[in-house]
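What follows is a single structure, and I will ask about it in a moment.
With one protein chain removed, the remaining protein chains of the complex are shown where they sit.
The chains carry the letters A, B and C, assigned in the order they are written, with residues numbered from 1 in each.
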Amino acid sequence: MTVKIFVTGGTFDKEYNELNGELYFKDTHLYEMLELGRNKVDVDIKPLSMTDSLDMTDAYKQNIIENCKKAKEDKILITHGTSRMVQTAQVLGKSIKNKTIVLTGAMIPYKFGSSDGLFNLGSALAFAQCLPHGVYIAMNGRYFAWDNVKKNEETGKFEEIK
Amino acid sequence: MTVKIFVTGGTFDKEYNELNGELYFKDTHLYEMLELGRNKVDVDIKPLSMTDSLDMTDAYKQNIIENCKKAKEDKILITHGTSRMVQTAQVLGKSIKNKTIVLTGAMIPYKFGSSDGLFNLGSALAFAQCLPHGVYIAMNGRYFAWDNVKKNEETGKFEEIK
Amino acid sequence: MTVKIFVTGGTFDKEYNELNGELYFKDTHLYEMLELGRNKVDVDIKPLSMTDSLDMTDAYKQNIIENCKKAKEDKILITHGTSRMVQTAQVLGKSIKNKTIVLTGAMIPYKFGSSDGLFNLGSALAFAQCLPHGVYIAMNGRYFAWDNVKKNEETGKFEEIK
Partner (left out) sequence: MTVKIFVTGGTFDKEYNELNGELYFKDTHLYEMLELGRNKVDVDIKPLSMTDSLDMTDAYKQNIIENCKKAKEDKILITHGTSRMVQTAQVLGKSIKNKTIVLTGAMIPYKFGSSDGLFNLGSALAFAQCLPHGVYIAMNGRYFAWDNVKKNEETGKFEEIK
C-alpha cells in the first residue's frame, strides 16, 4: 500500500528570509518531517506547487483535482494552506468519490521550531490509511468530512458546520 | 467522543538532568504536546506511572490492563516505552476485545528538540479514532495488530512478524 | 557590577501570528533567553519599545540616548533591529563617551527555533563586560567600533568600513 502525497505549499513550508524579514517558500520540508517521524509508510511525494493558499486560483484547484484523478493510488494526502483548505476540499469532494483524500496543513511553519505540522502530518497519514473513501480535512487531531467543516477564523481551529 | 489516554512513561517523557548528566522522568509532556498540536479531540489523560519500559514488571502490566478494563471510553491511547511495547500489547490483546487500544511511544525524548514523538502522537490519536476494536501499536506512521508486530532492535523500527 | 539592558525590539523579538500569517511583536524574549543561557551576570532589563528598526524615528533614537545617559550603570547592552543598528550606534557614539554601550540583534527571530540571537546575546554581554568605554556593535561573534561598521545587505553580515 502506498500513500500518494501532493505538496501544494501553505504555512507548512514557509521560511523566514533573514535578509528582508519576509516569509517565503523555498523547498518542501515534507521529506525531512517524515524522516524526523521515522516514517515507514510507503509514500510517493509529488510537489505540485509552493503557494500561499490565499493565492490559489481556480486553475490551481483544477490542477489538484486532475492529479488526484490520475493518481493510481486510492489513498492520497494533500498538504495545503489552511485559509482555503475548506474550499479545495469541497471542489475535490464533489468530483472524486472513489478515493480516500485527506487534506492537512499547519498554523505555524515547520521551520519555526514549535510547529503543529508534525502532529498534523502524523494524524493525516493515519487517517489516509484507515478512513473509507471520501474527502476529509485532518486538523487539530480530528478529521472532518469535506461537506461539514469550516475554519473558525477567530480561533484558527477547524470545526463542524452543524 | 472521548479518547482516554494512559501515560506510562517511556522515552517520550525522559528529561536530561543537567546536574548529573543522567536521563530521568519528571512530569509528562503530553499536555504540552497536545497543545502544540492544537489538539481539539476530547481527551481524558491519566498518568499511570513514569517508567522506563525495561523496568516494567508484571504488576505494572496488570495495572495497565485493569485501567483499560475500567475505562468507560472504548477508545484508548497508551504512551509506553518502545522496548517492551510489544509485550504489553500482547497481554492487552489477549484480554481485552471490546475496545480500540493504541500504544505509541518515541525513539527520542520530546524535550530533546527533534523528536518523533509529536508525529507518533498525531498518528496514534487518529488510529484510536478510526480503527475497529482491537489492540494496536502505532509507530513509524503505521499501525500493527498486537499479534503481528515486533520491534527490530537493529533499526529501531517496528515491523510485521510475517 | 550590573549590566543595564535596553530592549528596543528588532528581529530578536518577532513572533509569528498564526491567525493572519504575519510577523509581529508581543513581549520580549530576553528574560527567557538569559534563563536558557543560565546567565548569572547581574542585569537590569528595561524594555523601551518593541519596534522594527525600519520604523525607528529620530524621536525614537533620542529616547535611547536619553536612557543611556540617565542610566547609572556604565555598561549597557541594547537589543536592536539590524537594519538601522549602525545608524543608532552612530548617534550614540557621537554623544556618549563615558560608558561601554554594546548593540546587538538577530537575523532570525528567537522564537523560530534556530536563531543566532542566543549566540549574539552571549557575545554582546561578554563584550559589555570587558571592552573599554565606547559604543560598539556586537554581531557575528565580533565587535565593531560605532564609526567603523556597516551592514552588508547582500550577506546580512556586519563588517568594517575600512
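To be clear about the criterion, contacts are C-beta pairs under 8 Å (C-beta built on N, C-alpha and C of every residue); 3 or more make two chains touch, one makes a residue touch a chain.
Note that the structure is a prediction, hence the values are computed from the model and not measured.
For the omitted chain, the shown partners it touches in the full complex are B, C.
The missing chain, though absent from the display, is touched by one residue of C:Ile78, C:Met107 or C:Ile137; that residue is C:Met107. When the omitted chain is restored, the residue from C:Leu23, C:Ile65, C:Val91 or C:Leu118 that touches it is C:Leu118. Checked against the full complex, the candidates C:Leu19, C:Leu36 or C:Leu54 give a single residue touching the omitted chain, namely C:Leu36. The chain omitted from view is touched by exactly one of B:Ile45, B:Ile65 or B:Ile108, namely B:Ile108. Subunit C meets the missing chain through residues 33-34, 36-41, 107, 114-116, 118-127, 129-131, 138-143, 156-159.
In the full complex, subunit B touches the omitted chain through residues 11, 14, 16, 18-19, 21, 23, 52, 107-109, 111-114, 153-154, 156.
One rule holds in what follows: only the chains that are shown with their structure count from here on.
With centres taken as mean CA coordinates, the chain nearest to the overall protein centre is A.
Between subunit A and subunit B, the superposing rotation on Cα atoms measures out at 180°, rounded to the nearest 5. Averaging Cα coordinates per chain places subunit A and subunit C 39 Å apart. Centre-to-centre, using mean CA coordinates, subunit B is 45 Å away from subunit C. In subunit A, the residues touching two or more other chains are 107, 114, 156.
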